[in-house]
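Attaching a single structure in structure tokens format; questions to follow.
Here the complex is missing a single protein chain, while all its other protein chains stay put.
A and B are the chain letters, set down in written order, and residue numbers restart from 1 in every chain.
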Amino acid sequence: MQDNTPHFRRLALLWVVSSIVLTAIVVFVLAPGMPPGNGTVQASGQVVDNTVLLGLSTPVALGVLLCLGYCLIVFRERPGDDPHLEGPAIRGNSSIQMWWLVVTTTLVLFLAAFGSIELLKDGAGGGQGPNPLSVVGNPKSTLQVQVIAQQWQFTYRYPQYGGFETNKLEIPANTTVEFHVTSLDVIHSFWAYQLGVKADANPGQDNIAYVQTKAPMNFAVHCAELCGVWHGYMFDSGKVVPKTEFASWVTQQRKYFSPETHLLTPYRHTYFPAPQRRGG
Amino acid sequence: MMTTATAMPLPARKPLGQRLLGFNLLTALILAVVGYWIGHLIGGAVHAPSIKYYSTEAGYNDISVFLGYLGGVIGFLTGLGFANYPVRRMLGHPPDLPGHAEVNEPGLWKYLRLSTDHKVVSLQYLAGIGIFFFVGGLNAMLIRTELLSPTTHVFGPNQYLTLVGLHGSMMMGMMTSGILGPFANWVVPTMIGTRRMAFPRLEALTFWLLMSAGVVLITTIFFGGFQTGWTGYEPLSDQGTAGFDAYVGFFALVGMSMTLLGLNLMVTIITMRAPGMTWSRLPIFVWAVFATCVLMVIATPMLIAVLLMGAMDRTVQTAFFEPGNGGSAQLYQNLFWFFGHPEVYILAIPGFGIVLELLPVFTRKPLWGYRTGIAGMLGVALLSFFVWQHHLFVSGINADLRPFYMLSTEMISLPTGFTFLCVMGTLWRGRIRLTVPMLFCMGWAFNFLFGGISGVFLSDVPSDVTTHGSFFSMAHFHYTIMGGLVFTFFAAIYYWGPKMTGLKFSERLGKWHFWLLFIAFNSTFGPLFALGFMGMPRRVVTYPLNLQGLNVWVSISAYFIAISMLIFLWNVVQSLVFKREPAEANPWQSKSAEWQLPTPVPAYDFIEWPDIGPDPYPYGEPVEDYSGAPAPVGGAA
Partner (left out) sequence: MSVEGAIGEVRLPPEPVTHRTRPPGVATRLWCGSVTFFFASFLFAYVFLRSLDVHKDWVIGHVEPSGGLGVTVMALMVLSGIIWRIGHFRPVDTIATGVVAIVLGIVAVALQILQYTTIDFGGASGAYASVFIGWTSTYILGAIPGLYWIETQLATLVRARKREVSEADQAVLRAGVEASSFFWAYYAAIGVVTFIFLYVI
């Protein structure tokens, strides 16, 4: 039985029309709500990445799904069909295979290049280790905040303000902040969701992440790496506040903690974790 | 010696009392307990002098626990009879092959002993892995029950994390052999035209090692559980109680089982193909097994090594992962993921193989793009060694290499895309029969598509900064592993089950199982992408109040997965215990070798191997004008 229906053309038309519609919906309706929001420059960069990825994967997914669905509906064996009938013995089509390879390779190379550019532009808020490749902003006006993770809380030190240590995280708006993340015991991960920052806290290692804040807001902080029994309770919150408010807050905190600050270990990028020897 | 055919009648069945004496599961369990205590005593004696120097703050003596596990496993294997042949060889008896007449024995007794028949071992694998699969699934249900509420309400944090760790380890460890154990052991010898695996005793050993591993893992609950999840990151795990020793013992045993299973299958495929079964004529499932075995043989030893280092840190006080004494926590992460990333393809590639193997049967067409499919699987296998650092994108280690790992990770989608291309090409213009195995294959295509696309988000560093370590990544790997491996696992059960057991399964219950599982699966794991995007980290026992609605939805959907599994279980029990309707020899009209055997399959599999000719997929009406298509495999044209 020769089937002369132009299946391929029909499917291609279906795909083109539906992917234009759906991609438009995804990019213009869904994408503005993509996480982690537009609170900071880095977070906005992630939204752009998520949008591009979503916009590109929509036609790809749609193509595969439409093809599967079309095949399952149109080429299905129906009750009453001759059970001895078989499909055509097509074993491949080298031009389709080649085009598939070309298209997917192009997509992958584009995505990798795009992702790399987005990453190297501003560090994307990720932990970059002790010697960051993408340094953001003017080092003179950058606020340094050290995030010290331990089981099971985060504390913060402000080295430019005498190195006091507090359990409240406040950072000024419209400023570049350099987080130095380290841990005293096991691996934690500092995840400030709305800031678009995630950096692992490794014992004995400094991990730097940059964020450029915009307007004042509140943000949530979670530990994103399993760190023991109370991992689920290791969360916190922080504030981006106007610069003047930050200045008064930091002076007040510095004064408040001054009796203890000189008792602390002097500010360092890492604090040597105490060896955790166990018996046996 | 198998080279000559001599009459060997089945020995008369001994009474039960006599059968219990000898090498069987009962003896094995007794010797396991004895071995555990001997190991434990030796450990105590070794450890006694060091008590002076180290305080035993956790109250456990890890040396005793490790040696206890070692002694227990040795006792268990000895009791099963694995020591007999090595001792005989030591005394100079020539290498020989075990006979396996036991497959014709009636009853279940043959499954409770060391058996070297590849068909018996396959069913042992299926039952054994099935049990642990259901235990792991039960753990998942308990996890979801806890997550019904934003605060702790059923389990405390320690119990919760132990459940998370048990679920993860059980699924990753036991299900790694989920397709290779039961199905490759059964099908591969027949597909390539031999009656046995290259090393039948090794084949049995891999199964019993896996079972002892599972039991070792469960003993963690007697030692206080472990709080590290299946990844067992150091130095957290070094703080753990002796419950973590169970994890180490478990994964080391699983690693040995996997390495040996891969080795055995690979040697079988290389050396024991029937005359004329050239590499380009192998069924695609055999190629998938081969690609998987490459990963198993190469990557798994690194797991054993890294666990050994961890065990040394816990026992002889080395400092591989102790940041205070010269070690590094990232050393563990690097070594673990150097194994861990190939591991997830060890889970995925057999699924590709099953889908590509089954599609021609149910579309009545030859496989579209046979060579492309092989290239895809080998490509995935090769690339999987170059991507492991994407698990460390935000860890701050080798951060400058992230663009490279971004590229290599995204490149994995190229060979995976080949598999999808083959699927679509094979479906095109076929005569598609939507039987239960075919439904599960289509379920795979749907799930794995979303699993793969979400993987691109995780491989893109800026996007990964948010999704890393969140429920998004959890949803991603459940889409690829549960949606990929488990769906094809069931496809294989429904497809080969009738041949393996000789009994018919209910098609109606199978369809119920599929549709409920498929819908409940997507309803469970789809929202998890959203939860991850909304900022819920993995492995937490509490979460913000505004996420409760979605979490409750997910938990209820998860219970429907459980119901679908109960339907499956009922299907199996009904078919194997109550109805016992004999299966047809070839209910799917398949043209592959194993379906040409009679059902039930005799112990010797076949007298003359069913010669399936130069083409592994001789389906379809010949067409004249497939211009540009590669020549049919085997050069038939």
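In this section, a contact is a pair of C-beta atoms (placed from the backbone, for glycine too) under 8 Å apart; a residue touches a chain by one contact, two chains touch by 3 or more.
Predicted model only: the values in this text are computed from it and were never measured.
S.K.: Pick out which of B:305, B:434 or B:585 touches the chain that's been left out of the picture.
M.R.: B:305
S.K.: Considering the whole complex rather than only what is displayed, give the residues of chain B touching the chain that is not shown.
M.R.: Chain B touches the missing chain through residues 1-10, 86, 89-95, 97, 99, 101, 103-104, 194-195, 198-199, 259, 263-264, 266-268, 270-272, 297-302, 304-306, 308-309, 312-313, 316-320, 322, 325-328, 330-331, 334-335, 338, 598, 600, 602-604, 607-608.
The rule is short, and it goes like this: only the chains that are shown with their structure count from here on.
S.K.: Which integer distance in Å separates the CA centroid of chain A from that of chain B?
M.R.: 30
S.K.: In the complex, go through chain A and note every residue touching chain B.
M.R.: Against chain B, chain A makes touches at 3, 7, 34-36, 42, 45-46, 48-50, 53, 57, 60-61, 64-65, 67-68, 71-72, 75-77, 81, 85-97, 100-101, 104-105, 108-109, 111-112, 115-116, 118-120, 124-130, 132-133, 181, 185-187, 189, 191, 193, 196-200, 202-208, 220, 222-233, 272-280.
S.K.: Give the list of chain B residues in touch with chain A in this complex.
M.R.: Answer in residue numbers: 47, 50-51, 54-58, 60-64, 157-158, 160-161, 227-229, 231, 233, 235-236, 238-239, 314-315, 317, 319, 322-325, 328-330, 333, 363-372, 392-400, 402-403, 406-407, 410-411, 413-414, 417-418, 420-421, 423-425, 427-434, 442, 445-446, 449-450, 453, 456-457, 459-466, 468-470, 533-535, 537-544, 619-623, 626, 628-630, 632-633.
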